[in-house]
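There's a structure below that I have some questions on.
Omission of a single protein chain aside, the complex is shown with its protein chains in their original locations.
The chains carry the letters A, B and C, assigned in the order they are written, with residues numbered from 1 in each.
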Amino acid sequence: MDLYEYQGKELFKRVGIPVSNGRLAETPEEARTAAEEIGGAVVVKAQVLTGGRGKAGGVKLADDPADAEEKARNILGLDINGHIVRRLWIESASDIAKEYYLSIAFDRGAKQPLFMFTTQGGVEIEQVAEENPDALIRLHTDPLEGYQPWIARKLIYDAGVEDPSEQKQIAAIVEKLYRAFVEFDAMLCEINPLIVTPDGEVKALDSKFTVDDSALFRHPDVAEWRDTSAADPIEAFAREKGVTYVKLDGDVGICGNGAGLSMSTVDVVAHVGGKPANFCDLGGGGSAEGVVDALEVITRDPQVKSIFFNIFGGITRCDEVARGILEALERLDMSKYPIVVRLDGTNAEEGRRILQEAGKPNIYPEATMLEGAKRAVELAK
Amino acid sequence: MDLYEYQGKELFKRVGIPVSNGRLAETPEEARTAAEEIGGAVVVKAQVLTGGRGKAGGVKLADDPADAEEKARNILGLDINGHIVRRLWIESASDIAKEYYLSIAFDRGAKQPLFMFTTQGGVEIEQVAEENPDALIRLHTDPLEGYQPWIARKLIYDAGVEDPSEQKQIAAIVEKLYRAFVEFDAMLCEINPLIVTPDGEVKALDSKFTVDDSALFRHPDVAEWRDTSAADPIEAFAREKGVTYVKLDGDVGICGNGAGLSMSTVDVVAHVGGKPANFCDLGGGGSAEGVVDALEVITRDPQVKSIFFNIFGGITRCDEVARGILEALERLDMSKYPIVVRLDGTNAEEGRRILQEAGKPNIYPEATMLEGAKRAVELAK
Amino acid sequence: MAIIVDNDTRLVVQGLTGSEGRFHGLRNKAYGTNVVAGVTPGKGGQDVDGIPVFDTVAKAVDEAGANTSLIFVPARFAADAIYEAIDAGIGTVICITEHVPAHEMLRAYTYFRPKGVTMIGPNCPGVLSPGKANVGIIPAEIFTEGSVGLVSRSGTLTYQIGHELTQLGLGNSTIVGIGGDPVVGSSFIDVLAKFEADPQTELIVMVGEIGGDEEEKAAQYIAEHVSKPVLSYIAGFSAPPGKTMGHAGAIISGSSGTAQAKKEALEARGIQVGTTPTEVAQLVAERIKA
Partner (left out) sequence: MAIIVDNDTRLVVQGLTGSEGRFHGLRNKAYGTNVVAGVTPGKGGQDVDGIPVFDTVAKAVDEAGANTSLIFVPARFAADAIYEAIDAGIGTVICITEHVPAHEMLRAYTYFRPKGVTMIGPNCPGVLSPGKANVGIIPAEIFTEGSVGLVSRSGTLTYQIGHELTQLGLGNSTIVGIGGDPVVGSSFIDVLAKFEADPQTELIVMVGEIGGDEEEKAAQYIAEHVSKPVLSYIAGFSAPPGKTMGHAGAIISGSSGTAQAKKEALEARGIQVGTTPTEVAQLVAERIKA
C-alpha cells in the first residue's frame, strides 16, 4: 500500500524524523484555514500517488492564506499522470540550502534492506544513478544485525557530508528511518529531498512510503488510510468485492485462476492479436460467488466486448466455476457478452457438462487455452 | 548485579508479568503500615541476596497489620547465610494450588539463552535437575531468532501443562520474561515459584534477577538500586574506591595486577602453606593512586598480617606501582605490615630501584612470584 | 531420484487439523506420500484419519521421525511455524501459506539460510515428484513421471504447462512451485542446482514472470553452472508498468523486471523462451526427441 506524502510524514513524525508543520485540506477554504493556522508562507502540495507533480503544477508556494486558497483552487482537480488531485498538504515553507536524498528499500533481489543516500537530492534518484553513479551511495545490510551506527557513518562519509552538525542530524535520521522501515513493515521509505536549511537544520521535505500489504493487519491505523477514491473506479469496486483486478485498455475481458495463469492468458490473448481489457484473477478458491463478483467487475468496463474464462482447476473446482458463470447470467445482464470458457483440471468434465446442459447461446466452450484466446478475440470484433 | 526480590518484581511489573501487590519496609512500623495499605493477610519476606531464607525463618505469613509488625520485628536483623536482613517485602498473601518454575539464563557455555521450565517448582531447581531430570524442560534458543511463540509452546507441552487457561497465561509470561531478559541485559531471570492460584491465575511469587554489570550504563535507574549496605563493609569500601576486592579468611594480604595473575597469586600463597586474606586486582591501569587505594582497602581487614604485591607489568608500569607503595607508606599507617614486593615486566628495574633507594625497613623485594609468596607467608607468622 | 521430496520423505503437516491442512494432507497421503504426523498445538494425542497429531514439531520429529514439513498455518503464525520446524531439525520446509509479512520472511530467511535447510515458499503450491511424493496443493493427476524438471513462480501456470507436456506424452521428475512472494526460501538458482545434480532430470523448464530479477540471475547461473538443456516461459508481457498483477513479486520498477527484459536476458545466454505455454511444451518435446 502506497502512502500519500502526508501519511508518510505522519509515520516520520512518530519515529522522530523532523518534518515541517502542516495540515491536510480538501477544499480551497480548508487550505486557507490551514495556512492561517500554520502562519507565514506555506507550500500547497497536491497529494497524489505518482511522481512529477512539481512539473505538473501540483506544488505551489503561497505567501498568505488568501494566496493559499487561490493556489489550492488551481491545484485541486488537476490531472497528474491520470491521478486527479483531491487532497492537498499545506505546510510551512522551508528555505533550502541543500537537497539530499535518503531511502531504505526492501531489496527482494539481494534479500536485504538497501540504504541509498546522496547529496544530489531533489531530482529523481534514477537520474542520479544514471548521470552521477558515484554520488549515489548504496549499502545493503543484514536484517538480523539490524541497525548499527556504522551504517549511517558509511553513508555520510562516503557521500562526502562534511559538516559535523549535519552528520549528527543525518545519522539520527538514518537510524529513525530504519526504525520506521522495520516497525511499519515498509517496502520503501524514501525522503527526497532531505533538506538542509540555511540555519543548518536537516529535515524531510517529502516522503514516499510503501507498506507491505501482507503486514497491514499489524497496522490497523495505517490500513484505514487507504484511499479507495484515488483508484480507478472499477479497480475500487473490484477491491470492494475482493477481486484481484487490473484495468487494461482493450476489449477482451479476461478471467483466470492464479496470477501466473491469468497473466499468461492476457499475454496469449495479445499474442493472437487481441486487446486484453483487464487482468482478473479468481485466486485459489474460486467459489461460484467469486465468479459472479469477477464478472460483475469485468462488465463494469464499457470497452469489454467478449469475455474469456481460462481455468485450470487445482484447488479451484471447474464445476464450481461453471455454476458461477450460470449464476452470473441469471443475476447480471450478461446477454450482450459472448463468454468463451476453457476448463481443465479438477472436475473439468463436470464443469463442461454443466455448461453444455444449460445450453446458453452466449457461452462458447473451448478445449485449450490457445483456442479459447483465439475465439474470444474473434468474438470481440 | 544481583537484584532483590522486590527489585526483580518491579522489572517484572514493567514488562507485564503478574505479581502480588506489595510494599517495601525497613522497620516493623513500616511493615504494619504496608500491611494496612495492602489489606488482608500478607507475607513478610526478608530481602536478602542469598537462597534458603524460608528455612532460615525469613518468610512469615501475617494475618493482620499487628501480626505483620511482629513478624517484621522477628525477621529484621536475622543473619541468613551471612546476610543481615535490613529490608522486608510485604505483599498480599497468595493461595497456592500449584508451584511451577520458569527461568531464562545467559548460558555462556552454549552462548545462547537457556529457558528452563518445570511444573515441579517451589524447590531449588538443582534438586529437580538431580531427582527428576525429565521434569525439567531445558531449551536453548537463538538470540537472533529472538522470541517466537513456539518456544513457550514447547516448554508448556513438554512439561505437561494441560489446562488451556494456564497454557495461555504461561505463554504470555514466557514472552514477557524474554523481553525482560533482553531489555534489562539480564544474566538470569528466574521465577520460582511461578504459582497457579486456586482460581487459576498464574503469577510470579518470587524473583531472582541478575543484570550484567557491563550494561548498567543503559539502565541508570537499576544501577541506582545497588545496595552497598548489603556487602561486606570492606568490600563496600573497595567498591567505593573502585578496587576489585574479594575478602577471604586468611592473614596474607594480596595485591596483583590482572584478575588471572591475582587469582594465581592467591593460589600460590595457599600452595606454599599460607592463608590468603583477600583477592585484590589493581586492574590494567595501576596508577600510584590506585595502589594507595588498594592498600587502604587491604589494611581495613584486621586479620591481615603481611602483604604481597605481585606485579607483572604490561600496561601497568612497575615504577608507578613502586611509587604508589611509597606514597601509601607516607599517607597510611603501614608500619606494622611487612610488604613483600615482586616486580617484573614494564619498567621493573626502575621500580626495584625506587624501592631500594627509599630504604624502607618493612619492604621486602623478591625476585619471583614463588619466592615472594613464601616470604609473605613466613612474615605473616 | 527426483528432488526435494521423494520416497524418503517423512512428512509432518503443521496445521493438519485445519480445513486446508486436513484436505491437502490427506490428499498428499492418498497420493502415496509418507505423511507421518500432524502438528496442532493443544491437539496432541488426537489423529486425523490415522495420522498422529502432536503439540510440537519437535515431538513429531522425535516420535514419528518427520524430516519434511508442510505448513498450512495462517499467515500471522507462519514465520513462527517455520522457525519451529527448522529449530526442531526439519531439513525441508514447504510453506503454502500466502500473505506472510515480507519483513518476517526476510528475517526468517536470513536466519535459516546459513543452516543449509531447504525451504520452498511461502505462497507456493508445493513440490510434486510424480510417482514418489506430493507435498502441497499441486493436482498430481495432471502430471506423469518422467525426465523434465519444472520450476515455477506460479501455481496454475505450472499446471497449464504440465498439462501441455502430458498431452505430448512427456513426464516430470519434479515440479517445484517456488512461490511469488518478495522473499521465498528457494530461488530459481537453488532449484536449478538441485535439478542439475539429479540424475532423473534430463531437461529443465523454468517458468518465470515479471518483477524482480530472479530470472536474469538464473540466466547467468545457467550459462555458468547448468549443463542440462533449459527452456523457459515468462508471463506478463502485456502487463502495464507499475501495476501489481496479483503476485506481490510482480511489481515492475523502471525498465528492469519486465517480461521483455527477462526474455532478452535468457536468450542472450542461449536459453529459448516460448511465447505461449503450448509453444514451450512443443519446444520441450522437440528437444527431448532430438
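Going forward, a contact is a pair of C-beta atoms (placed from the backbone, for glycine too) under 8 Å apart; a residue touches a chain by one contact, two chains touch by 3 or more.
In this text the structure is predicted, and so the values were computed from the model without any measurement.
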Absent-chain contact - pick from A:148, A:228 or A:356: A:148
Absent-chain contact - pick from B:24, B:41 or B:261: B:261
Selected residue (touches chain absent from view) among B:33, B:94 or B:244: B:244
Positions on chain A where the hidden chain makes contact: 141-142, 144-145, 148-150, 153-154, 157-158, 164, 167
Absent chain, residues of chain B that touch it: 106, 108-109, 111-112, 126, 142-144, 182, 185, 187, 212-215, 217-218, 244, 246, 248, 256-264, 266-271, 276, 279, 281, 284, 312-316, 344-346, 368-370
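Quick note on the criterion: only the chains that are shown with their structure count from here on.
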Minimal step count in the chain contact network, chain A to chain B: 2
Furthest chain, CA centroid comparison against chain C: B
Result of counting contacting C-beta pairs for B-C and A-C, higher pair: A-C
For chain A paired with chain C, centre-to-centre distance based on mean C-alpha positions, whole Å: 28
CA centroid of chain B to CA centroid of chain C, Å: 54
Junction residues of chain C - those touching two or more other chains: 111
Chain A: positions in contact with at least two other chains: 144
